[in-house]
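So, subunit A:
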Amino acid sequence: MTIFGDVARWFADPAHWQGSHGIPVRVLEHLELSGLAVAIALVIAVPVALYLGHTGRGGFIAINLANIGRALPSLALIGLGLAIAIPLGLGLGFWPTMFALVPLAIPPIMTNTFVAIREVDRDVVDAARGMGLKESEILGTIEIPLGLPLMFGGIGTAAVNVVATATLGAIVAGGALGRFIVDGLALQEYDQLVAGALLVALLAIVTEVAFTALARASAPPGMTVSR
Partner candidate 1 sequence: MAESRGATVEFRSVTKRYGDTIAVDRLSFTVPAGRICVLVGPSGCGKTTSLRMVNRLIEPTSGEILIDGQNVLAEDPTQLRRRIGYVIQQTGLFPHQTVADNIATVPRLLGWPKERIQLRVDELMKLIGLDPGRMRRRYPAQLSGGERQRVGVARAMAAEPPLMLMDEPFAAVDPIVRERLQNEFLRLQRAQGITVIFVTHDIDEAIKLGDRVAVMRLGHLVQYAPPAELLAHPADDFVAQFVGSDRGLKRLSLLTVGGVELAPLDRAKLDGAPVLSPSMSLRDALAVMLSSEAQEASVMEGDRYLGALTLQQIGRMLRVDEPA
Partner candidate 2 sequence: MTPGEPLIRWDWIASHAGEISLRIGEHLELTVIAVVVGLVIAFGLAFVALRLPALSAPITGTAGILYTIPSLALFAFLVPHTGLSVLTAEIGLVSYTLLILIRNIISGIRGVPSDVRDAALGMGYTTRQILWRIELPLALAVIFAGIRVATITTIGLVTVTALIGQGGLGYFILLGIQLFFSTPLLAGALGSIAFAVVADGALVLVQRALTPWTRLR
């Protein structure tokens, strides 16, 4: 039980809240890293998935992409990120982590967005087309609104995975919350170790809860009401 005492003391120490190695800075770094990776993944994956989903093409790839993504070990991604960043002269820390996080975030976003669009009742789409809506209008006013919950589910999955793997960035001299864990392991400073783990765990849980709530809130009214 002493570990909890140590951790509490670690959090109570004001020194840990200041400066470029302090908790707030690390949290921000983590958020920046994760947010940027997810944003880039969104820009890449969503348009492709929307197109494929609406036209019904490329289903095999889009669906199996999630399986492929799951098979990518996170440490391997970090390592590969490093292997790409160094020859490009991009140094340690930020870029290797980015090269790992973006490919990690793409599969869940792409697969879920694709499936979300595909799952929209084809009869509804057909009726819309028959009434004279343009393809882009169908996508924008029907398919996307109906598919939002699933899409947010996919983005949430990507976000949580990214938050988790961003901690590993500390291995390639990155900052963020992983720093506390990696340093804690190296220096056998278990208070720092557990404190860092707590912060990361909290961030991940908050991310998951936030996106779950977002997914639920985005369900169009009228779809969730029952007689």
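Behind the choice of candidates: all candidates are chains of the complex that A comes from, given by their letters.
Keep in mind that, in the parts below, a residue touches a chain if its C-beta (ideal position, glycine included) is under 8 Å from a C-beta of that chain, and two chains touch if they have at least 3 such contacts; residues count from 1.
What you see is a predicted model, and the numbers here were worked out from it, not measured in a lab.
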Subunit A is shown by itself; which of 1 or 2 touches it in the complex? 2
Candidate 2 partner contacts - residues on subunit A that touch it in the complex: 3, 67, 70-80, 82-83, 86-87, 160, 163-165, 167-168, 171-172, 178, 181-182, 184-185, 190, 193-194, 196-198, 200-201, 204-205, 208
